[in-house]
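Worksheet: one structure, shown below.
The complex appears here minus one protein chain, its other protein chains still in place.
All chains are identified by letter, namely A and B, in their written order; residue positions are counted from 1 within each chain.
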Amino acid sequence: MDTALFDAAWLLVAIPLAGAAVLLLAGRRADGWGHWVGVLASAASLVLGLALLVSLLGRDAADRVVDVDLFRWIDAGPLVVDAGLRVDPLSLTFVLLVTFVGTLIHVYSVAYMEHDADRRRFFAYLNLFVAAMLTLVLADSYLLLFVGWEGVGLASYLLIGFWNHVPANASAANKAFVVNRVADVGMIVALMLMFATFGAVDFDTVHAGAAASTDTALLTALGLVLLVAACGKSAQFPLQSWLGDAMAGPTPVSALIHAATMVTAGVYLVVRSGPIFTEAPVALLVTAIVGAVTLLFGAVVGCAKDDVKKALAASTMSQIGYMMLAAGLGPIGYAFAIFHLLTHGFFKAGMFLGAGSVMHGMKDDVDMRRYGALSTAMRVTWLTFGAGWLAILGIPPFSGFWSKDKIIESAFAADGGHGWQPWVFGTVALVGAGITAFYMSRLFFMTFHGERRWATELTAGDREAGVPERHPHESPLLMTAPMVVLAVGSLGLGGALAIGGGFATWLEPVTGHVEHHDPVLPIPVIMVATIVLVLVGAFLAWRQYAAAPVPVVAPRGSVLTRAARADLHQDAVNENLVMRPGQYLTRSLVYGDKKVVDGGAMGVGGLLAVLGAGVQRLQNGYVRSYAAMMLAGFGVLLVVVLTVWN
Amino acid sequence: MASGAEAVLFWCLAPLMVIAALGLVLARKAVHATLCVVFVMVCLAVLYVAQEAPFLGIVQVVVYTGAVMMLFLFVIMLVGVDASDSLVETIRGQRLVGWLLGLGLGAVLVGVLGRVAFPEGVGLEVANEVTNPVGLARILLSDFVFALEIVGILLVTAAIAALTLTHKQRLTARVGQKEMADARVAGGGSLTPLPAPGVYAQRNAMDVPALDAQGRPLESSVSRVLRVRGQERSAPVDPQIRRLDDPGPAGPAVDPPARTTEEES
């Protein structure tokens, strides 16, 4: 029974994939019921995942890594790859996160996308995404992981550009796609390195080889290319520019893919590759630095965004920065990274769904400056969003507190609690928490509190001030129910998993058991400092955005504000550092190709044509000329043959 | 090996043959060239006989001289009379190239022969023991019998090919005697036969035009072929015959003979 269940693990992937296939191939005749197929496919995977969880919990901790061989995939000389699934606590955590949040968002989307003509296609893509994401986390080799990796990239591209009749959306999808390709190069190079070094790409061989290897430089290189891949997928500095634009997709997509699941794939990759990173301290340090930089970067950007979805996207970036930072701290941080990933998946998805609900009631307006005082109009949304808000702030006992606090503590214990690292990373994490509190509170207060900056019936003065006409209303049950479930998760999940260190123990078969070092500061001090900073941040936000009136049109702001609004000029930097030189390079290559390569080829052709024109004059059509040439040739042959023979 | 008589024969014939062969290159008229080649062929037949190949010698006379060259003559009679065969070269440099290549080839061949040491001739006494034709037949009908059959097929094919190639497809209605007479009347030409040549001339010859009642030569009385080939001769005029339109004794006693035909130009 037990083994049979694990043998059926491939159904986790197959069911959503079949759902996607049915929805895509059935055509318009599935328009009426297709979305329920999508929901069912996702829910079926969830049920199977829960069954696996129960089964796995029934085993001893030592037996909790189950490899399911599927078939011989590639047999090309020295490269032999078996397609197989690895069901272990880490992958199962992801499976449950993806299927649970995914199913909720499927349900939410049924209502959210109700009036969209292409709802069936939307659900097909969602199912495709779920299948690809499950492939990614269940794979037992880097190559199969890469298949899922590309699959989620494809689904993400399709969903960001779902409303591709708007050119901006299509170009946002392209941007995400291109940036992710940069990361994929890292992944491909990593695969090549693995094959060249260890002769295999499955987790077991590679990790065993990495543990046995003494070539630190190679492992560092491997870790860095894996980090590049992770940075692209997880929108980490310097490959984060696509995430803000990715909000062009429908809000459920932003909630599922660009907040809860896909963007965490990079963290998963780093944690999964833990044995490699453990042997490569430099790569680990770079990972932590990248996480720290992104953490602050996202937080600063989040403070300035007026677009509710982009502010949430910046927050996502920042929170994944926390996870990266935790993962970069080495084995002590792996469990906390995944833990934060899990809680973040819940509260961020909840907040995105809340934002979607607000947009639903506000004619799809995303500008927070035209929100305000929505708490009365949308009570359920307000409460569920509030739960997410408190969770991300890290207010006990909300789930964010349990996970984020652990990361901050770990940051203060970086590098075994010696040297500069604990101070720098700890301070960054601490300050990040404060900024997070500020911008999330800003978002919350601007949306739900303060004065209303809209009107049900417009007066002349309102029109002049740019106040829009809105009729906010609570969303239907299909939308609010998932929000409520996620809010409950935001409230209780962290505590439920953290108390007694249950989650870290659960992950131990993957991350390994590590002795925790003591932070450079006492734990209570860190905890109090965090809460104080968070409260200060929230108070500042309340004073500026709830107690004081918020202008409907954004003021010009300081240099920092303007830079943050422009994503700290990341796009400009990309353009000037990468795109322009690339264009010049391409242009010069094209020029060189035309002049040198083509010139050479055409020159040879032209030379032959000239020669041909010369020879053509011999072809005058007179038989006697031909006979003369024949005779001359015969004479030459005769002479040559006789000379050689003699 | 070779007897003194054979040497004499060779040294008599060889220069003549070379000269005749050069006639092929240089002769202006195709008929002359053909006759030169006929001469070469006959001499070759003689040389074959001298070289203990009497059968080939006879075949040479029968096939080449008798059949092939006569066929050439027929064709020349058929088409060559009109054919312009001027020696003026039309392809630039072809004449120089031709001479150079010819001389070069000759030099190479003769040079090669001069450098090779040939074995002393064996002679064909043994091979021709019965007779030469019997010896040939033994080889021809044993070793080469298959080739012989193929050559026979080739000859049949060639004959059919010649028939096919020269066969004229009738595209218009057949022109009979009646049609030709009708065309002649309709064309307004002379209805009677053309005058015979030389009838009123001093001597009766095919190449002298007849004179009409006024003493003028009649162009149409000479064969067209002779005219084209420029072999027509002018009609000498009898001073006794005075032209009817002559003004009288006051004038010069004798008109200069009217040059009616273009002399060979």
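Methods note: a contact is a pair of C-beta atoms (placed from the backbone, for glycine too) under 8 Å apart; a residue touches a chain by one contact, two chains touch by 3 or more.
Basically, contacts and distances are computed from a predicted model.
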Name under which UniProt lists the unshown chain, selected from "NADH-quinone oxidoreductase subunit K", "Ferrous iron transport protein A", "Cystine-binding periplasmic protein" or "ABC transporter permease": "NADH-quinone oxidoreductase subunit K"
Left-out chain, listing which of the shown chains it touches: A, B
Residue of B:L22, B:A181, B:A196 or B:V228 in touch with the missing chain, whole complex considered: B:L22
Contact set of chain A toward the excluded chain (per top definition): 616, 619-624, 626-628, 631
Those residues of chain B which, in the complete complex, touch the missing chain: 1-2, 4, 6-7, 10, 14, 17-18, 21-22, 24-25, 30, 33-34, 37, 40-41, 44, 47-48, 51-53, 55-56, 59-60, 63-64, 67-68, 71-72, 75-76, 78-80, 82-86, 90-91, 94-95, 97-99, 101-103, 105-106, 109-110, 113, 116, 118-119, 121-124, 126-128, 132, 135-136, 139-140, 143-144, 147, 151, 154-155, 157-159, 161-163, 165-166, 168
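Operating definition for what follows: only the chains that are shown with their structure count from here on.
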Distance between chain centroids, defined by C-alpha means - chain A, chain B (Å): 100
Complex interface listing, chain A residues touching chain B: 620, 622, 624-625, 628, 631-632, 634-635, 638-639, 642, 646
Residue numbers on chain B that touch chain A, as the complex places them: 91, 94, 97-98, 101, 104-105, 108, 112, 115
